[in-house]
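Excluded from the complex is one protein chain; the other protein chains are retained at their positions.
== chain A ==
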Amino acid sequence: MSILLSEKSRILIQGITGATGRAYAERMIANGTPLVGGITPGKAGQTVAGVPVFDTAAAAVAATGADCVLSSVRNSAALDAVCEVVEAGARLIVLYTENVPVHDAMKMVAYARAKGCFLMGPNSAGIISPGKANLADITDSRTRPGRIGIVSKSGTLTYEVMDSLHAFGFGESSVACLGGDPVVGTTYADILPLYDADPDTDAIVLVGEPGGSMEYRAAEIVRTLGKPVFAYITGQYAPAEKRMGHAGAVSGAGDTTAMAKMKALADAGAIVVPVVTAVGETVARHLAEAA
């Protein structure tokens, strides 16, 4: 199994005729991801990578039965785009777009939650269930099907975590990237119980950042889980008040620093890994001891 996304998912790309959307579509089809169509207003009747393009999300869902959407639209169109696909009944949305205004983010997050939809992002690198479906800014060949669930804010850092796990023979059940913005839809607290309930996940790797309190809510959930959680929080030496490339990762008040979050997660029973390159080794050592 996997979480949220599988070979049975039926996927649409919103903004499929743009450069990013088209590149995603071609890659998905080439790697066996179940892409069933795309949405671009005014482009109905065209095809991209062999799948049909629709004018509206409603038409696309009606024709294809799609339940998952990768959204790659300009930031000024993101709120409309997400509301449209939520209303059309999508269960999972990855909003890849960055620089989305925070007021728009709050509205789309509230709407997705009200409708029971998992919105990843804004500014999410997506989600992948290796060997099944890829809705992420991650190359299929750099993943390996396996039994570790990853949940991360960052995209590029996830590459490092996977490499580190692969070096010790592990692979991933799913990789979920929440997004680097201050307000995002799906949080650690939403993802952790899904991995805990997934029979094909043995352990969870959580990658966090300074800023905000999302990791604290994650720590509360960690206490309730049966599976081991390995946590790496980046930005341990990030200077306070500097924007470190992710809008959300501004380390302000003392208790939103990486160090404070590491302590909270450790107190909750997570195994805290100090540097990203040590993730695989730490998981291997701990799982061997537990066996």
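Keep this in mind: a residue touches a chain if its C-beta (ideal position, glycine included) is under 8 Å from a C-beta of that chain, and two chains touch if they have at least 3 such contacts; residues count from 1.
The rule is short, and it goes like this: contacts and distances are computed from a predicted model.
Engineer: Among "Maltose/maltodextrin transport system permease protein", "ATP-grasp domain-containing protein", "Response regulator receiver domain-containing protein" or "4-phytase", find the name that the UniProt record gives to the complex chain excluded from display.
Structural biologist: Matching the unshown chain against "Maltose/maltodextrin transport system permease protein", "ATP-grasp domain-containing protein", "Response regulator receiver domain-containing protein" or "4-phytase" yields "ATP-grasp domain-containing protein".
Engineer: On chain A, where is the contact patch with the chain that was removed from view?
Structural biologist: The missing chain touches chain A at positions 23, 75-76, 99-107, 109-111, 114, 137-139, 142, 152-160, 163, 180, 182-183, 207, 209-214, 234-239, 242-249, 258, 274-277.
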